[in-house]
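Removed from the display is one protein chain of the complex; every other protein chain stays in position.
We just call them A and B in the order they show up, numbering each chain from 1.
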Amino acid sequence: MPRTHITTVINGDETEFLTEDSTSLLNALRDEVGLTGAKEGCGTGDCGACSILVDDRVNCACLMFAPEADGTVIVTVEGLADSGELHPLQQCFLEGAALQCGICTPGFLMAAKALLDKNPDPTETEIRYALAGNLCRCTGYDKIIRAVQEAAREMRGQ
Amino acid sequence: MAITEENPGYKWVGTRPVRPDGVEKVTGKARFGADLILPGMLHGKVVRSPHAHARIVSIDTSAAESMEGVKAVITGADFPDLAANGAHPSEIDVANNTIARDKVLYEGHVVAAVAAITREQAEAAAKAVTVTYEVLPHVLTVDEAMADDAPLLHDAMITKGVDPAPEEPSNIASKILHERGDLDQGFGEADSVVEREFTTKPVHQGYIEPHAAVADANTDGRAHIWCSSQGHFQMRAYTATVLGVSPGTLKVTAAEIGGGFGGKTVIYLEPLAVRLSQRAGRPVKLVMDRDEVFRATGPTSGTRIKVKMGVSKDGKITAAEVWMAYEAGAYAGSPVGAAGMTAIACYDIPNFVVEGYDVVCNKPRVAAYRAPGAPMAAFAVESVLDELARNIEMDPIDIRLANAAVEGTQASYGPKFPRIGFVETLEAIKEHPNYTADLGPNQGRGVAAGFWFNAGMMSSATVHINENGTATVVTGSPDIGGSRQSMALMAAEELGIPYESIKPVVADTETVGFNDVTGGSRVTLATGAAVVDACRLIVEDLRGRAAKTWDVEVDQVEWVDGQAQHVDGAQPPLSLNDLAAKSGRTGGPISANASLNSRGVGAGFSTQLCDVEVDPETGVTKVVRYLTAQDAGRAISPDYVEGQMQGGVVQGIGWALNEEYIHDTEGVMENPSFLDYRIPVASDLPMIDCAIVEVPNPAHPYGVRGVGEVGIVPPMAAVGNAIHDAVDVRMTELPMSPIKVLEALNENDG
Partner (left out) sequence: MKYVAPSSVEEATSLLSSSPSAQVFAGATDVVPQLRSGRTAPEVLVDLKKIKELVEVNSDGDKWTVGAATPTAYLTEDESFSHEFPGLSEAAGLIGSDQIQNRSSLGGNLCNASPAADSVPAMVVNGVRAVVAGPNGTRVLDVSEVVTGPGQTTLDDDEFIVEFEIDKMPNRSGDAYLRMTPRTEMDIAVVGAGARVTLADDGSIEQAVLALGAVAPTVVRIPDAEQALLGSTADEETLNAVAAAASAACNPIDDKRGTVEYRKQVAGVLAKRAVVIAIERAEQRNGSN
């Protein structure tokens, strides 16, 4: 079967890859591009482990067909740190012990980034609802919510 | 908040630094089970039974084999017949659960597997494997399975633990019994007696990472496996058994593990991946889809439990009678044994009978899940205790204090308790502001307690001092929730060097001595003790080297703050750095191993306080406040102790309110997705307040007890008791879903 040629910008770099049309963007990123930071927890949009930013919006990479990525700008967890310096969310997740096993972490970081980009000063309830599409089975969410609150404070310069 | 009995002045133990593996996990670099890509690697796919119970008449793989890209197709016939080799029945069960031979025993049971160049090709080939089944009648619950004329899963299953042994086979694998005192007398002394029957559904551990394994087999019979598991030594042993090879031919590397909670202590994919790799001559990756995880990997048991308890007016429990039946799924081995031992272990009860049955049925084989067996029994016992407290108008904490097991109490399951911290957890709840916080309309408050043994078992550790005085701490215990940090903290404390100078490593099966699984809350305790032992050997060695350098007796040398000091200050101190740099002249590389079979396990207790709000018109329950108090012994790493406490509670809240396996009448699971199997999401929950209680375990160098499991024992009863407090209905079925709560409310009205 002939494969489709896709051109995107991923984490700041123009990136090309070949894919079958039925392949999910998640599998293309992981298998073809070699970026395994986004995880598959379900493959059906239910867990958020595959969350990435597509044209500045948070998406489940498992629900996108790889060809849909053509011409888009994608950010994955690998692109969150800025030339070696961790993003405040990453730093706050570390310092606040907001991960146990860490499989959900890439997805949470991307969803939290999308939230803070839109709403720099969210309430606890807003954070909880904005992250409801990301499942974490280890932490009970407590430390994740606190880490996002802390990162928001830092990003507001408080 | 921590209650610390004594403060030994630790420098590192009890602090909250950033975890050693943290940066890799927040930048996406950490490699989990499915993240490994090898050159030439094939994608595998498993073929599963659509039937709950059927005889395999034939499997035709020819169409699949001839498809484009397909490199290997295997079935049960590609594995040795362990029964014919005289293997232990439990080993035969493991093998048959990995891939069915003559019968499939649940929907999702593996019957074949394929490997192909692309994922899509593998999926197409899996669909092309044709299996002919003769469908058999099935049983789905303990009631169906225990019925007189029930169809049998295993023709030769004779109930164990019954004397004389029954002559006829049944679906009851075993019976357990614990007894003390005289029930009739005990109930006779009671002023209030409550008897209730409870049912619970199978629930899944719900780890976010599906099972995954990569195998690379060589023509010499050796193979390398990368998998995410709670114990790669265990995976090696099981895989070797199923393949009928020596464990030494297999090397297993632990990938980072995306949650397990007990469910990754067993094998599913590893032997299949090895066999496919052998047949194809290329590495093979097998990753489960989420629905496969639900259909075919270990939930924990659905149960039916009857509890009768009596109390005297002063709150003393006079007698307890507990009957329970636990679903094992397709093969013997439900956690009813642990359930029987834990059910009433929190309390000192003079008269009791605890009777339990391990029952097979046509559902996936159960696997360990956090404090296996204990939560369901606690739901029943703690609900009845709540009702008894109400009947005699006693505070729920006070009734528990009146009966609490303490040091010297003869545990219901046999031994006498050493120093334990149950009472302290009860007091921590009572003293917390949540205990007296105001409740709004339709809100209610519930208390429940729980017990778990914690485990010890076998561990090994190796400590290397690097040439610059930093240390590498090598263990074989997969880090599932921050254990690298605990290892590093204890090593820093022992060696007297900064935490940042320590690199904790989880090594493969060929690089470090044997380690049992990461489970039973044992790693900080047992692997931690091995690390401490190895560090102490290093310190001994270093003192010897300093003595040699100074030409004094070893007893003139002390190890303080990471340096050798002469007792009289007669010599300038030698730092670890100095000694490491000179190691070549003082006896060579500095390194030590320690291995142990841990004794001195410290039992764990948890008491929890839950506030809920119930919508009386829809039956929806919302948890509005939650407090958990747990005895950690010593919180080496308080961040991750709290994490275990909070995580356990939230799994328990899910179990309490919404999680359940739903099967149709044909035995097909109807909700194998995270959309329909409803684990809690962030917006369902409040913050989970933690009170870490520290009553050190006298048998561990730092007083550790293990904290991973007991937190999931009390929540179901805490939530149920809170619902009762809010809207006056006693819930006896899990999950306490809106539908069931509304039904109960309707019954109250009608």
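As a convention for this text, a contact is a pair of C-beta atoms (placed from the backbone, for glycine too) under 8 Å apart; a residue touches a chain by one contact, two chains touch by 3 or more.
What you are looking at is a predicted structure, and each value in this text was computed from that prediction instead of being measured.
Partner chains of the missing chain, restricted to those shown and counted over the full complex, are A, B.
Checked against the hidden chain, the listed residues A:8, A:51 or A:139 yield one contact partner: A:51.
Checked against the full complex, the one of A:10, A:33, A:74 or A:130 touching the unshown chain is A:130. Checked against the full complex, the one of B:253, B:524, B:637 or B:658 touching the unshown chain is B:658. Chain A meets the missing chain through residues 4, 21-22, 24, 43-46, 48, 51, 54, 57-60, 62-65, 67-68, 111, 114-115, 129-130, 132-134. Think of the hidden chain as still there; on chain B it touches residues 289, 291, 617-620, 622, 657-658, 662, 670-671, 673-676, 678, 680-681, 683-684, 737-739, 742-743, 746.
FYI, only the chains that are shown with their structure count from here on.
Averaging Cα coordinates per chain places chain A and chain B 29 Å apart. By the touch criterion stated above, chain B contacts chain A in their complex at residues 16, 18-19, 21-23, 25-32, 34-35, 37, 118-120, 205-210, 256-261, 287, 289-290, 480-482, 639-640, 642-644, 646-651, 673-675, 679-683, 685, 687-688.
Note for the complex: chain A touches chain B at residues 20, 22-23, 27, 30-31, 34-47, 49, 76-78, 80-81, 86, 90, 93-95, 97, 99-106, 109, 125, 127-129, 131-146.
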